[in-house]
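The structure under discussion is supplied below as structure tokens; questions concerning it will follow.
Heads up, one of the protein chains got dropped from this complex, but the rest are sitting where they should.
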Amino acid sequence: MTSPQERAEIKTAEILTAFTNGGRRGVVVDSPPGAGKSTLVGRIAAEIATAGDTVVVVAQTNAQVDDLVAKIATRLPGLIVGRLSRDGYLPPPTLLLPNVQVASRVDDLPDCRVVVGTAAKWAQVRSARTWPWAVVDEAYQMRSDLLLLIVPLFKQMLFVGDPGQLDPFSPIDGERWSGLPWDPMQSAVAVLLRNNPDIVPHELPVTWRLPASATRLVQTAFYPFSEFTPGTHDDERTIHVPTVGIRRTVADEVIDLAADTGWGFLELPHRNTLRTDAETVAATADVAVRLLQRGTETVCEHAPGGRRLTAARIAVGAAHRDQVAAITRALRARGEIADGIRVDTANRLQGAEFDITVILHPLSGRIDATPFHLTPGRLCVLASRHRHACIVVGRRGIPELLDAHPGTEPVHLKDFIKFPDGWEANQAVLAHLSNHRVSALH
Amino acid sequence: MTVLTSLAKALAAYSMGPQRLTVFRHQYISSKPIVIVPLTLAGETNAPLAAMVGSDRARPTLIVTRQPRERAERLQFAGRLASELLFPIEMAAQRTQPTGPGPNARMRVVDAPQIWVPNPAGIEFVRTLGRMTRLRQIEGPWAVPKKVRDLGIWLTWFAEQAEFADTGALIAATQALAAVWATGQSDLEDGNLAAQMAWLDPPEGMDVASAVSRAENPQLCPPAGPTTDPTFDRLFLEPALRDLASARTPAAHSAVHRRLTAMLEEQMRPTWELVWTAIDLLLEVTEAPRVPKRWEQQRDRFTSFHQYVANGGNPQAKRDSAGRSAHRLAELEQRMAAFEAQRAYDDPLVIADYRLTGEAFAGQVVDVDATRRVPGLRRSVLRPLVTVATSDQVHLDVDQHVYDPARNGQQAVITSVNETEDGWRIELELQNQMGGGQTAKPGSVPLLGEEVTYTSVTETFVRRRPWPTREETPWTHGGPPPDSTPVVEDAAEDWS
Partner (left out) sequence: MSVVDERLNALRGAAPRKPHNARTLAALAANPGCLRRTLLDAAGIDKGQIAQGLGVRISIGQMSSIAIARGKGFEAKVKADGCAELLRLLREHIGLPVAEVHYHDLNPADTDDRITSRLRRSRHALRVSAESNEPTGTLFDHPILQLTVNGVQVRIEPDLIAFKLGNQFFIVEVKSFAILDGTADSGKVAAAAQQSAVYVLAMREMLQTAGLDPDMVSDQVVLVCPKDFSNHPVAELLDVRKQLATLKRQLDRMESVESVLRLVPPDLSFDLRLDDAGRPTRDPQELAAAVFQVTARYSPECLGACELGGVCRSEASGMVPVLGRVVREDLGGIDSIKEAVELATGLREPDAGQQQASDLLRRAYGMREAALGAVR
């Protein structure tokens, strides 16, 4: 039996060889949540740069770029790393390193062995230059139209991304392109694979983030065709919550359950509500705050002796911006203790990692589901950000809602079919949660 | 849809009368609209049966195919429609004026044609008829008259323009109405022009409920097409077609055809009248301030496409290449964002939607530092601070850019957000449109006590590398696709 570390290492070496020695124009790496995607990107960039070539790294958001620049520059103290940015960009303190250069024109970064920028920025580059290597991070979040613009800049490209995350978005109805192999609404990787069936994606085999308690569910619900295993055992990751004697609330109950099993579902009574349902919002905020009030401790491979859970290690996730705003307000009303808890939409939580997450279920209180709510990526992001436990808050009636949901979405010929279907993924998660339920009865 | 729209629908249903959704009309309406009411033969792919066309409500041109099952007759139909449409297109193209003074001015048509159809299915008819005719050859074995192919190119252009949010080229009456009024029925029912108009303009002496019920009876109110009513097909159309096929003499044929024409006219006439009434109703609504500017851009587009056709440009490909689709998507997104922003800036009811979703706020200025300066690159720059007290539920954060619709989208950045007893205090730093002087130009900084509105909604413009041409399609997108110029097979395409 090889250890997870060994398996991950073997895979990384395989990817590196396939990319640098395989002579292929494109290599794709699929990564489940927390499988060390950006570590891989940083490492491959560093290896190519060390070998003496120039390499470009493409990410999707400025935060991702800043993060990668810091990682790579620290890894390569002897080489200069360029940060391609928009005009007027102010680098964060983490980038104030001696070997980082910032410029808004790529021609102003001639000495850099590694140049990092967003896809949108690379799509503006008008340089006569081309680069031998490019590594694209979060490639499933990039739309294929953007890929069209940057491909000519590079000779060989490595695409790394998480296929289970949210698809790129457009407010436009793209029906006129449906079924085209270069549908611009699809993700860069989907189009690339469709047009190059000979490219078989590599898969990273180990999730370092997800605890053993979450790996199975996330895998079967969202990655039915992948095989990955947790990097830790059940008993390597534990949560200790000091017990409460008197006035134990439902929030306490669901926290205790999640501390034991890694999952908790706080179920409020059924009612059709607005998106920003005050009771659900309050319950969500209560759970997050209670985790801190009770002095929760987490034990893991990084802190075998245990460490106190801090606000910064908690995330609260929701589907809509107005829900995020309402939860933020509810947390603020609960005093300073909640300062530093990250509250955000699934979109913006992509790629982030926390110890414990609290989620407002996207279908809570609704009468019907919409394609927005059923997008599997949305629930997948929300249910796969945690290292220890995930607590879901929602109103009763979600399975009934799903069962009553009309299965009459339009179908396009030759369309990109994505599996799993959101409806089924939602059912799978709910079935799992039903075994971790705490009812809040009024 | 938004809460305001939903509320308007509820109010409409409650009061049994239409409710306004916008204060203004954001759709340009031509002084000489061209209306097309098409009908097709059931069961076939866009087999034209008849159409009522024209710019004169009192005198429509009636085109009826002599034998809808025959391919040559379909071409005849297209030819007759071409005569109706290409003429106003040419007329419009002939009247031009310079875009401005000076040597760099381009020519722009004074007015561009605008086509109205009853509903989105009518747009689909235009698109498909365009596809049917544009790839034909005008020489060689399957040649069609040039006007038929040109009609195809133009219809395709109109249908493609209709995909844009801000279009004014080809309009579906139901959609134009639904942008201004909510009725007390669902969107689905509003898709039936007669039922929608029953709310907006019920027949004399009839209440809305009876008008709707009448409108939903295809025997009393023929469907707005292009699909005909199945009962009409069975009772009238099918026998007429049979007689047409079995007519032995030209005289017999003419007699049947006259009968067919009369019955089809009866099916189209009510819809024709409804479309014109819809246009009249919309004309009564005040036009939004930014409409003329948008129409000017549409005139530019018409001008340049006319140029393209006049220079012998190729007909549009069957499907978009990779570069073309990416380019089109970018344009669709950009024009949609611009349209949404312009609507919001123009219309207090539209901005109210954004206020309800927390993407805009309205309130009173409670503090101003109009002369504040901050260090800039070379010298200090004017950056006034404005504090607004609002009771709107704002979801905007520090560092977010917001824009002032009343000051032509003047940009500000939120510097702080504080919750108070009865709402929020939001501090903003103004960033542009204050003139180049030491102090802000008059009126460019809100005054203490002024009622102001800010929103995060804005037009976006992204600069990019040029999109690849067909030949430049990269390997990731399948490499260069086969040539798209029409081939003989397209000209020979079977229509039966």
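A and B are the chain letters, set down in written order, and residue numbers restart from 1 in every chain.
Here is the rule we go by: a residue touches a chain if its C-beta (ideal position, glycine included) is under 8 Å from a C-beta of that chain, and two chains touch if they have at least 3 such contacts.
All values reported here derive from a predicted model rather than from experimental measurement.
Participant: For the full complex, which residue in A:E14, A:D107, A:E175 or A:D234 touches the chain that was left out?
Facilitator: A:E175
Participant: Quick one: say which of B:T65, B:Q114 or B:T228 touches the chain that got left out.
Facilitator: Going through B:T65, B:Q114 or B:T228 one by one, B:T228 is the residue touching the chain not shown.
Participant: Of B:L356, B:A370, B:A389 or B:A440, which sits in contact with the chain we cannot see?
Facilitator: B:L356
Participant: Give me the subunit A residues in contact with the hidden chain, please.
Facilitator: 175, 178-179, 271-274, 276-278, 365-368, 400, 403-414, 417, 419, 421, 423-424, 427
Participant: Residue by residue, what part of subunit B touches the chain that was omitted?
Facilitator: Missing-chain contacts on subunit B: residues 1-11, 13-14, 20, 23, 41-47, 128, 131-132, 184-189, 216-217, 227-228, 230-231, 233-234, 237-238, 241, 286, 318-319, 347-349, 352, 355-356, 493-496.
The rule we apply is simple: only the chains that are shown with their structure count from here on.
Participant: Between subunit A and subunit B, what distance separates the C-alpha centroids? Give it in angstrom.
Facilitator: Distance between chain centres, rounded to whole Å: 38 Å.
Participant: Could you please specify the touching residues of subunit B with respect to subunit A in the complex?
Facilitator: Against subunit A, subunit B makes touches at 163, 319-323, 325-326, 329-330, 332-333, 336, 357-358, 393, 395, 419, 462-465, 467-468, 472-479.
Participant: What does subunit A use to touch subunit B in their complex?
Facilitator: Going by the criterion above, the answer is residues 25-26, 120, 123-126, 144-145, 147-149, 151-152, 170-172, 174, 176-177, 180-185, 188, 191-192, 195-196, 321-322, 324-325, 329, 332.
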